[in-house]
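One structure, pasted below without further comment.
Every protein chain but one is kept in place in this view of the complex.
Labels run A and B following the written order; every chain starts at residue 1.
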Amino acid sequence: MPEDSIHYDKPIGDQVAYTTCYMCACRCGIKVHLNDGKLRYIEGNRDHPINRGVLCAKGSAGIMTALSPARLRKPLKRVGPRGAGEFVEIEWDEAMAIATARLAHIRATDPNKLALFTGRDQSQSLTGYFAQMFGTMNFAAHGGFCSVNMAAAGLYSMGGAFWEFGEPDWDHAKLFLLFGVAEDHDSNPMKLGLAKLKERGAKIITINPVRTGYSAIADEFVGITPGTDGLFVLSLIYCLLQSGKIDTEFLVRYTNAHHLVIDAPGMADHGLIARNDNGVPLAYDRTGNHLAPATSIAIDPALLGRFSLPDGRMAQPAFALLAARYTDDAYAPERVAERCGIDAATIRRIAAEIAEIAFNQAISINQPWTDSAGRRHATMTGRPVAMHAMRGISAHSNGFHTCRAIHVLQMLLGAVDTPGSWRYKSPYPKPIPAGPPPGGAKRHENGSLTTAPLGFPTGPDDLLVDDHGEALRLDRAFSWDAPLGIHGLMHMAIAEAHAAGPEKIDTLFLFMANMAWNSAMNPGETTRMLADCDETGQYRIPFVIYADAFFSETVPYADLVLPDTTYLERHDCISLLDRPIGSAHGPADAIRTPVLVPDRDVRPFQDVLIDLAGRLGLPNFVDENGNKLYASYADYMVRHQRKPGLGPLAGFRGDAGDAPGRGAPNPEQINRYIENRGFWQHHLPAEQLYYKHHNQAYLQGAKAMGFIESDAPITLNLYCEILQKFRLAGENHGTRVPPARLRASIVRFMDPLPIWYPPVEEALSDPQQFPLHAITQRPMAMYHSWGSQNAWLRQILSENRLYLHRSLAAKHQLVDEDWVQVTSRNGTLKCQVRLMDGLNPNTVWTWNAIGKRAGAWALVKDAPEAKRGFLLNHLISEYLPASEAGHRASNSDPVTGQAAWFDLTVRLEKCAADTDAVTEPSMPDLSAPFALNHPIILRHGAPEHAA
Amino acid sequence: MKPANSVLLLTTLTGFGYGLLAWLGIFAALGVLPHRAWLVPVGIAVSLGLASAGLIASTLHLGRPERAWRAFSQWRSSWLSREGVAAMLTYLPALAFAALWWGVGPNAASTRLMGLLAALAGLGTVYCTAMIYASLKPIRQWHNQHTAPDYMIFALFSGGLLFAAALAWTGAALSLAVSLALVITIIAAFAKNAYWRFIDQQTPLTTLASATGLAAFGPVTTLDQPHFTENYILREMGYQIARKHAAKLRRLVLLIGFAAPALLLLLALAGFAPGFATILAVILAAMGLFAERWLFFAEATHVAAMYYGRPG
Partner (left out) sequence: MTSLPQPLPGATKLGLVIDLDTCVGCHACAVNCKEWNTGGHHAPLPDHQPYGAEPDGVWFNRIHSYEAQAPGCGGRTVNFPRSCLHCEQPQCVTVCPTGASYKRAEDGIVLINTDICIGCKLCSWACPYGAREFDEDAGVMKKCTLCIDRIYNTSLPEAEREPACVATCPSRARHFGDLGDPDSAVSKLVAARGGVALMPELGYQPTNRYLPPRKAQIALPPAEAPTQAGTGVGAALLSLLDRVLSR
């Protein structure tokens, strides 16, 4: 009998390369094995700070994305009508010439007529810089439809945020509350962290309507009704205040709880913080019985009471306002229980558990440190209650305030960047506000904007509005519709460009966002608008340039398609200027380097953008003679300096390559990254690891490395004065006031303390007619729309179902796989159901972005993704119902402009037994702009001789 | 379990073949086989022909038929291997029996002994086939005391009909063979009925809770499957047949497979066109048995299907 020939010494491949995964935005380090130049195996880089050797399903399937038949092959020029998908392949020279001519004309006439919107990319520091140098304010990245609520609430409260800017202290937390997270950006770190919590026996509570994924392994599942987390959290705060379980010392040391707030209703400075002549906030010192600088360390500050200011007006500590508000019985568990779908007893118990862990099981690390007042502390004390939240909070129109409520809860517990609590990831914390205001109002002589288009407003004066108070930007960010729209409102770009017509926007330049499908709030409407013409037969959106790597649903709607490389074929930079791979342990960044040589006529988008900037002669992309400064993105990564010594990559700077953070450009930098397996990491010394907002050594170090301008302590905003400034404008104070239609809403929503209100769309719709909440979740094994082209991943999720609670199913006499019609105020779809127990009974849900338009992604037209998959987006809309005056407000959070995907409410009807077994609506099939030759069978990895 | 035509053919054809061989051998051993020189050689040819056809059909079911020869090696542990070896070994006594019958004569002790040996070898092969199924623990409808006897009974039943037909066409005295065939037909019908009653009352081997190790957590229901489209396990082990459909088929099997042949045997016994009646009985029994074998698979459930929420 022949022996089984097992090879015990066969190397995996003949070549190894380290780079960064980009099957999603988590940025794990990968070790790629090649054999004969072909991909053999991708595994996690064990040294990498993000993933420590592990790899998710998507990362492991990278080989199949690199081989995807949907990869674009050559630049395309539209020849048929928009949307018909008729293209001719053109050479790059022609493509660049078309783009350059168009953009040069725009820049010479009205630079704002270029709208550059970029999606799930990791090069916003480049694309944003391009927009700034081009001189257009109409730039946004994906945060607006993603999680700007989390970013804004965090940055305006703590100078850091859940959203990629912070992480739980996995090594010390004893209680972890996870709000509305299915997967998150930090997908591998989150799982590694949960494993650590489990190993230590910490308790995990998930607050989520659906019990899958992380909620499946939670010790307690709280099946909340969507959109009510704010109320739940404020009720927890009520309980903690009632029982006096708050960390007052933390509050007065690190937050503005004791700052006196002017109490002068009707006056222009009502609700602002009282300051002395030097602008220092005031507090009331109980020992000295007088007003004192709130920053003084010699005071015993009052947290309750009313005090008179030197000018005779009254003021109250911010905390007193907070206490008065949340001790109101409107927040009693018994009063919120039904609305939240959570028992009052459960709310009380969770509050008690939080208090128990925070105050009776506090931890102390034997690590001396010095606070920013110069006091030395022998230990670091922590409240080991950690929290994290994401889109379950942010994708509601009350998400900003809900997220603020969670931050307020953290502050009351003293659980911000302390051992066991939530921690900042370097390079955070940042001051509040975190940067300059949004650019757009002013330009330099060379045409560039004075500051980057996305910035941080500090009050009405920073808004980008015209004399009528109406938005200057295409997407209405930084207007009274979305004052803190710090990431822009990408989801409004197409609708607003369509509504405004060619007067406002000439060219819509999109990169890496499937705007005609899953990131459209309503794909039917969006595609209609993209292809819509005015009376003269001209497209209402005159020109669309799109850079994608694959044949997505958006490609057919572009006039010019710039084919990108895949992530294994290009340089990339995961920069501290953008969203780096830093952690609570220190700053870190990473690069991607080409592992494969493209077998198609495609170019890395960043190279193309830098080339375009050179051809357009944009400032800082060309020298004084107009010659291009950078040969490629790799060249830019090394030589570009944002400020002296600060560039895209923080590692290995300086002539000797040993300067961390700040230093002269090092021509060898990329090689040093490669030698170091693709990343750079700086370990913070132990004394800098916690209390970063007030940790002297940390703040000084961060300043030296260029993360912050000043080493002043960062006072956490329990009370957010900036919001009050907008609110005062709503009350008609100041020179810039909102248009009449928005006054009341500004007053209501720009509250300096967290509020809860029902999600806006829900409040506008009839609960009898649409009694159910409808939400989506991220599947762990798929990334948005782009996983379906992957031969392995699509085998896991080639279809999706609408999940219902068994009790709801019984009401409608539904069993697994039955077909239903789902109706919202915006439309109807048809799909199949699946029953489950672990679900809020008034909620239905499905996986996000599994449904595909037939023919897209180079799949066969009767692919299950198209025939039995569906997209919930068909029921959503980017607009709320029109007001009586005919105004259509965007379906977004009124503070930040965050797209309110999860506010949707629907009703169900069972389909007749003889209904066609195909999901609806079905949009017309797409055809790939190249010949398809699908293998019938894939034998990847077959030994050559056996083929 | 998915009924695969090649396996259905294998088991029915070998049943006919080895059954006929058994009747020939036993009758010869007892000395009650009509003394016609060509009877045994032709009978053996038919029996080995049918069995060989079944065996060849079964190799069609293999992924690598060209390697089929390897299947003889593991007779120490594998019933499939034993079946192969037994089938091969059966050719020897069967051919020797035919040769002796022809050459040395029906009454020779060696002929009768060889007849007995051939019969035993044939039945032994059927037993091995049966044990392939009967030994599979994950399939409760197979792994029970019915399977092995039933296979033997059905082989004797189908072979018996064929034997009766053969005798009818030789014009020899029929009553003993036909009566015995009638008896075994009735036994077979009862056996099948008993089997069906048995599997209908059988409790499932295990539960999803035990299959997932979650027995301590109460009842377990399926939420999501690893993949949406069918895979090998589901195609092979997840095959399901509707109860209504199965009940109809069962009645058909009883009618065509057992009742009709029994009636035809009675006719033959009564001397009413025995040649024609017995041949018709064989044809109907073949159809009935093919359906019976189809049901044997289709009604069998495999515990692995439970993981996918299908009956196991």
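We take it that contacts are C-beta pairs under 8 Å (C-beta built on N, C-alpha and C of every residue); 3 or more make two chains touch, one makes a residue touch a chain.
Bear in mind that the values here come from a model prediction, so they are computed numbers and not experimental data.
The chain not shown here is touched by just one of A:Asp277, A:Asp329 or A:Glu535, and that residue is A:Asp329.
Of A:Tyr22, A:Phe117, A:Phe221 or A:Phe605, it is A:Phe221 that touches the chain left out of the display. Remark: the omitted chain is touched by one listed residue; of A:Val860, A:Ala882 or A:Ala917 this is A:Val860. Touch with the hidden chain on the side of chain A covers residues 1-12, 35, 40-44, 46, 51, 53-61, 63, 69, 175, 187-188, 191-192, 194-195, 198-199, 201-204, 211-217, 219-221, 239, 241-246, 248-249, 252-253, 258, 286-287, 296-301, 303-304, 323-324, 327-329, 332, 334-335, 348-349, 352-353, 356-357, 360, 373, 780-781, 789, 791-796, 798, 836-838, 858-860, 862-864, 867, 934-943. The chain not shown here touches chain B at positions 1, 61-65, 67-68, 70-74, 76-81, 84, 132, 135-139, 205-206, 208-227, 229-233, 236-237, 302-305, 307-308.
As a convention for this text, only the chains that are shown with their structure count from here on.
For the pair chain A and chain B, the distance between mean C-alpha positions equals 66 Å. Interface residues of chain B facing chain A in the complex, by the touch rule stated above, are 73, 221, 223-224, 226-229.
Within the complex formed with chain B, the residues of chain A that make contact are 1, 212, 795-799, 834, 836-837, 864, 868.
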